[in-house]
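For this view, one protein chain was removed and the others were kept in their places.
On to subunit A.
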Amino acid sequence: MSDNTLSYVRADMLGAEPPPISNKSVAGWLQTNLLATPKDVVLTIIALAVLAFTLPGIINWLFIQASWVGSDRSVCATIAQGGIQPDGWKGACWAFVQDRFQQFIFGRYPIDERWRVILVGLMLIVLLVPLLIPKLPHKTINAVLLFVVFPIVAFVLLRGGDFVGLQRVDTPLWGGMMVTLILSFVGIAVSFPFGILLALGRRSNMPIVKMFCVIFIEVIRGVPLVMVLFMANVMLPLFLPVGWTIDNFLRAVVGVALFASAYMAEVIRGGLQAIPKGQAEGADSLGLSYWQKTRLIILPQAIKVVIPGIVNTFIGLFKDTSLVSIIGMFDLLNIIRLNFADTTWITPMTPLTGLVFAGFVFWIFCFGMSRYSAFMERHLDTGHKR
């Protein structure tokens, strides 16, 4: 046994270093994130100054000065404008939103029949939520119920008619949030499968299929949605025999769905291009047929790659539904704008409040979609991260 105490080797463990200052305290966080360099200091001061100038005004307008209850314009108008607020008053007119809230959701759908819309909404939630949660079973049945059975039931319920014993509610009475959601739902539900088929068709070796897909995609992508809707509304009636009309709402639904399909096709084609050829060759060598290969090997990988692009298209589609105002339909944004000219509520603050509200509702939906797509990306991430 030798006494090998090497003087240059420590006998005891080193004490723990203090954590880096950036993880330690609020001050540390501030220092690394806001005050690290002189440039950061300047930028932080500017940002704080901007906030200090705008935030109190915004909060004041949105909440403190805001007018919350009332039944007509007087609660949102100053004395000079014929109201009850003191002169110089500026605040959000939430009383307007509250008074017209039902209309914003249901449009001009008859009041006694609105339970039908609510029922359809509940059905949508009950079918959609389980489909969105990956852990839950029975996805196939769920999807068939949501995308095949539900639209038929929803249409019958919403439109009614003598054969189901419900009062008939024609589509010109539909409006508000309800129209926005229906258009978006149909657009999303139709454009996804159609987009896949078009993308596959465009990469197909069959010349006619390929030509058809290329022409469809390029024509639809080459014209603005506004023009498609406008043509459907203004030109179509002139070509049809006198007295025949196609329901305005149907025109909008078809226009939006075709449009979204063309965009979706190109997004999905991007995903297909990204899959290495070896994958297809591997599938071929296993003796899989074209559809087996596509369904089992290619598409699952391709779609995963383009989730951000797909969701981007969905979000764009959701907001594009506002364009149906061109054919005299009132989606959420337009039913709100319609009320700006209402003599019961016309004040300088009404349009501002209405637009803030519309923006908030649109944001909620789009942010929700965006968060869900981020979740799906993480969930499906099986080793392609770079």
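Methods note: a contact is a pair of C-beta atoms (placed from the backbone, for glycine too) under 8 Å apart; a residue touches a chain by one contact, two chains touch by 3 or more; residues count from 1.
Rule of thumb we're sticking to: contacts and distances are computed from a predicted model.
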item	value
Hidden subunit of the complex - UniProt protein name among "Peptidase PmbA", "General L-amino acid transport system substrate-binding protein", "Heme exporter protein C" or "Electron transfer flavoprotein subunit alpha/FixB family protein"	"General L-amino acid transport system substrate-binding protein"
Of A:Q65, A:Q81, A:Q279 or A:N312, the one touching the omitted chain in the full complex	A:Q81
From A:N233, A:T294 or A:S373, residue that would touch the chain that is not displayed	A:N233
Absent-chain contact - pick from A:L55, A:L250 or A:A374	A:L250
Candidate in contact with the missing chain, chosen from A:G107, A:G255 or A:G271	A:G107
Residue ranges of subunit A at the interface with the undisplayed chain	73, 78, 80-82, 99-100, 102-103, 106-111, 170-173, 175, 230, 233-234, 237-238, 240-248, 250, 325-328, 330, 337-344, 346-348, 350-351
